[in-house]
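Here the complex is missing a single protein chain, while all its other protein chains stay put.
Then we have chain A:
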Amino acid sequence: MEALDLARWQFGVTTVYHFLFVPLTIGLGVFVAGLQTAWHRTGKEQYLRLTKFFGKIFLINFAMGVVTGIVQEFQFGMNWSEYSVFVGDVFGAPLALEALLAFFLESTFLGLWIFGWDKLPKRVHLATIWAAVIGSNLSAYFILAANAWMKHPVGYEVTGGPGGDRARMTDLWAVLTNSTALAQVPHVVAGAFVIAGTFVLAVCGYRVLKERRTADPDRTVPMRRGADLTVSMWRTPMRAALVMTALAGVVVAGSGDLSGKLLYEQQPMKLAAAEGLERDTAGAAFSPVPGVEVPMLLSFLATNDPNAVVRGIEDLQEEYTERFGPEDYRPNLPVVYLSFRVMIVFGMTAVGLSVLGLWLTRRRSSTSSDGHPAPRGRALRRRAAGPPREVPAWFARACLLALPLPFIAMIAGWLLSEIGRQPWTVQGELLTAASVSPGVSLTEVAVSLAVFTLLYGLLAVAEAVLIVRHVKAGPERAPSVPPASPTGTGGTGDGDRTAVMLQPTLMY
């Protein structure tokens, strides 16, 4: 066991852990901003309650994303000092820009949002959440651009010097518009929306089941003016999450296909490892699950040409040995092979569930609901649309069970992406073994790994408990009478719409 091995474990553990929270921050932030926008535009009480309900979950989770992210930024210098010195000129720039352009925006405006409910005009307050979520998404872009450069370095040259070789940036624009980044950013960000969507579905699924069991008074929210129908307040967020997940799923698939084609050009070893292809093969087959082989599909997916030659692991190994010197250039094949399939199957299942849900919860046409023929004309027909279908109980349960799927898919995607990059930190330029900090001992890394693992483990349990309790408690009830004292805490709501004297329930 060397310091290098533990440093790799530490980076892997802390990064995967960080990325359990980040997608939820990215996707749920937009979802909450959308709910608040809906409240702003319709004035409907239930949107405000939902904003606060999901907003609180968002904030519980946000804290974890932030604090685990700090570790990431420091870790390059702590454990990978040789890497940092070599790449800092190029790789450091997106990180600095991320902090300056994204993190300040995100943190400052989130503070304004949390504490500004009763201090800012309604419209300005709504703008603060949007500014914060723009910051979150912007940060994803910068860090993914930095990450893409490791796999497909562009816009730089390597120069020698007294301190050894350095990668020097020659074109910032090329770094920021790296083809790898342009495929990876939509893939990961849309993946984050799938995660957030599935999360909201699980929460709504739970609440729907609970209100069926307890005949929750949430159901007495009147649906339309004059209508005596009632509809669950969870239907709208559920539909919204279904749409979000399904649309994001399309983007994930499209950008994933693009990423595969880029692998063929830029990281053939990763592509070969993902399929376990030993030798250069024309018309290579693809096995979506082990045991099933679809002829020529891999060649087609990688190049749009079913007869194209896809490079094989052993042939690449020979070629790289010739180019870069003797070394094992094969990544951990079982991990890469397996994680590729887990990513696809689990991710697609989550997206498939959302498509199914959209169909199950579609509106009844008025003909089927009341027996009268639908009136002619688009606008008329829409107005006369029948009552919404109930969310089937089994589907609500399925949503709850599906929660882990996109998280596992996301983790698997990162394992494919980063373990598949080995043995390089910067493809073709710098080996992982040459990247580690020479002055940091095995003991030191063992201590830090233990500290982070312990702390992260405890906090993961705490966050899970906190979110589950919050979901079980449900949204705060809207008061039937306005609160007597506007400074009271407790049961809060929107007694006075115009003054927006909302109790800042999100406060500390």
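Operating definition for what follows: a contact is a pair of C-beta atoms (placed from the backbone, for glycine too) under 8 Å apart; a residue touches a chain by one contact, two chains touch by 3 or more; residues count from 1.
As a convention for this text, contacts and distances are computed from a predicted model.
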{"item": "The complex's invisible chain, by UniProt name, from \"Sulfite reductase (NADPH) hemoprotein beta-component\", \"Amino acid ABC transporter ATP-binding protein\", \"4Fe-4S dicluster containing protein\" or \"Cytochrome c oxidase assembly protein\"", "value": "\"Cytochrome c oxidase assembly protein\""}
{"item": "Residue, one of A:107, A:179 or A:287, that touches the chain absent here", "value": "A:107"}
{"item": "Contacting the left-out chain in the complete assembly, out of A:76, A:141 or A:320", "value": "A:76"}
{"item": "Residue touching the undisplayed chain, where the options are A:4, A:35, A:50 or A:93", "value": "A:93"}
{"item": "In chain A, positions touching the absent partner", "value": "56, 59-60, 62-64, 66-68, 70-71, 73-74, 76-82, 84-93, 95-101, 103-105, 107-112, 114-116, 119-120, 162-163, 166, 168-170, 172, 437, 439-440, 444, 447-448, 451-452, 455, 459, 462, 466, 469-470, 473, 487-490, 506-508"}
